[in-house]
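Only one protein chain is missing from this complex, and each of the others stays in its spot.
Let's turn to chain A:
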Amino acid sequence: MSEGTRTPQSRDEQRIVWRRLKETLRPQATASQVIVGLLCLLLGVSIAAQMGRNDESLEGATQQELVRLLDESGRHSSDLEVENAELERTLETLRSGQEGDAAARDAAEQRLGDLEILAGTAPAHGRGIVVSIADPESGVRASTLLGVLQELRNAGAEVVQIGDVRVVASTSITTGPGGELLVDGTPVPAPYTLRAIGDPAVMEPALRIPGGAADSVSGDGGTLAATAEDEVRIDATVTLSRPEHSQVVK
């Protein structure tokens, strides 16, 4: 192709070339010029169409590119699946940990309730009996009242209140200087009222055992009356003092 073209040697030849260019650029309404124009129009449309089409990335991609893209997205999705599985596991672990925590907290709360009832720091209610001991002659001794209390405890009383004093492990029943009864140092006037939470069907007969609590009260000149109740409320509480010398063995 390049053999046919000579580089112009002189200024005249150069001028001829430029004139040819002008001639070429001059509009000529010949049929072949129109056809050339139409072909160029077609070319322009094609270029524009091709440029527009390249914006849609995947359509013009070759087979290899598509395969590569597919591979990449497959790898990506499997990576994501692995990550998803890990996160699921973490979530499961956290959830079961939370359940364990909740169970532990429930157990601890239940244990706290039990211990509060045992220690006497919380009010309690439940079915039980109300024992009233009438003492017109002021003859009931502290040991007799203690006997009644022991009998109730033997019969399974869980929470006991004498007068307005909650009975706990360290409760004492003594006789005051004026002959009145003291429960934990608090004077309790007659008639004495004992409220006990427990099984009434066990506690009530236990008090009436021949030679037992009721008979002892009678021997002291008092009378003992016990009534079973479905709802006995015990509102008296004690305040705990921190143990000074003892420590828990672990």
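Everything below uses one rule, namely that a residue touches a chain if its C-beta (ideal position, glycine included) is under 8 Å from a C-beta of that chain, and two chains touch if they have at least 3 such contacts; residues count from 1.
The rule is simple: contacts and distances are computed from a predicted model.
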Tell me the UniProt protein name of the chain this structure doesn't show, selecting from "Small basic family protein", "YeeE/YedE family protein", "Trk system potassium uptake protein TrkA" or "Thiolase".
"Small basic family protein"
Missing-chain contacts mapped onto chain A:
1-2, 4-5, 7-8, 14, 16-18, 20-21, 23-28, 30, 32-53, 59-60, 62-64
